[in-house]
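What you see is the complex with one protein chain gone and the rest in place.
Read from first to last, the chains carry the letters A and B; within each, the first residue is number 1.
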Amino acid sequence: MLHTLAALVENHPGVLTRIAGLFARRAYNIDSLSVCQTEDPALSRMTIVVNGDAQVIEQVRNQLNKLVIVHSVTDLTAESVVNRELALIRIKVSSETRSEVLQTIDIFRGRVVDMGRTNLTVELTGDIEKIDGFVKAIRPYGLLELVRTGKIAIMRSDV
Amino acid sequence: MLHTLAVLVENHPGVLTRVAGLFARRAYNIDSLSVCQTDDPKLSRMTIVVNGDDQVIEQVRNQLNKLVIVHTVTDLTAESVVDRELALIRIQVSPETRSEVLQTVDIFRGRVVDMGRTNLTIELTGDIGKINAFIKAIRPYGLLELVRTGKIAIMRSET
Partner (left out) sequence: MSMNAGKKSLKGATLLLEALEKEGVDVIFGYPGGVLLPLYDALLDSSVRHILVRHEQGGVHAADGYARVTGKVGVCLATSGPGATNLVTGIANAYMDSIPLVVLTGQVVTSLLGTDSFQEADITGITTPITKHSYLVKDAREIPRIVKEAFYLAGTGRPGPVLIDLPKDVLAAEIEPFSTEMNLKGYHVPGKGDSDKIAEVAKALSECSKPVIYAGGGVITAGAGAVLKQLAEKASLPVVTTLMGIGCFPYGHPNLLGMVGLHGAVAANYAVDDCDLLIAVGVRFDDRVTSGLGHLFATRAKIIHIDIDLAEIAKVVRTHIPIVGDARLVLEELLEALAGFQLPQVAEWWDQLRSWKNYYPMRYDKDRLTAQLVIECIGELANEDTMVITDVGQHQMWAAQVYPVVKSRNFATSGGLGTMGFGLPAAMGAQIARPDDMAVLITGDGSFQMCIQELATIAHNKLPVKIVLLNNGVLGMVRQLQKYFSGERYNQIDLQGNPDFIKVAEAYGIRGIRVDSLEQVRSAISEAFEHPGPVLLEFAISPNDDVLPIVPPGKPITEMLGG
């Protein structure tokens, strides 16, 4: 099954190699990964989405925790979290299809961030399913380019 | 200077280790990285933001290109691109500050995605500058958690 791990790591050259290596040596492919600095410029947060056996993932998580440059690892799979991903999508348009495309974008609450004569670029946020749904809906018009950030997740606000 | 590299890679275990290793051996730290599948499930796109000397980055780019699992590498730094990042931000609120916070969120065109009694979570997209500005504006109220995807970039639509 798909697991989402959030790791707080030190900003050092080599941190990514070490972490990626732990998955690579098992020949586990990382489905998506996003890494960015946190409020503390010495630390980054990695969100790792990986498909694998729960037991193996648990062991990899333990191995991650053991790395000197890893401060904490949380498995957000079972937790109550908000999941989001950002995608930038360039779509082919013509005078005939333009209004249909814009309508679809509107339904998915996407935002047009750039527009040319023959194509336009949309920014869309949502969970993975929503983005997959949009990509499917838009494909018939001509999907020119797709860039996704990979999922990030945050714990839900307490009520 | 900051460079943004878009790398199209094969979805293989170990690809990340190899790519990250090329930066690590120079002791270059990756500022942000986002990796996600493309429309072709066999390929992933990595967006790498790295700070470094132009010439060295150029050489790393060539070394990346040489890797069998790397299909293309584009340096988007000088190109005309749309770049965006997504952040999920949990902010402390009280009855006194709630409306001020919501106003700020509105100014930045953020979206509230979860709300609790003492805190709320918002989703914000924009370039790095905009997200940094929002964080600065919101910090006095209490920044509880921040998760960023790292930047992704897409070529501008031709006009």
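One rule holds in what follows: a residue touches a chain if its C-beta (ideal position, glycine included) is under 8 Å from a C-beta of that chain, and two chains touch if they have at least 3 such contacts.
In this text the structure is predicted, and so the values were computed from the model without any measurement.
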item: Which residue of B:Q59, B:T72 or B:S99 touches the chain not shown here; value: B:Q59
item: Among B:R26, B:H71 or B:R98, the residue in touch with the chain that has been omitted; value: B:R26
item: Listed residues A:T17, A:S32 or A:T125, member touching the removed chain; value: A:T17
item: Positions on chain A where the hidden chain makes contact; value: 9-10, 13-14, 17-18, 21, 25, 55, 58-59, 62-63, 65-71
item: Absent chain, residues of chain B that touch it; value: 17, 21-22, 24-27, 56, 59-60, 63
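Assume only the chains that are shown with their structure count from here on.
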item: Chain centre separation (chain A, chain B; CA means) in Å; value: 10
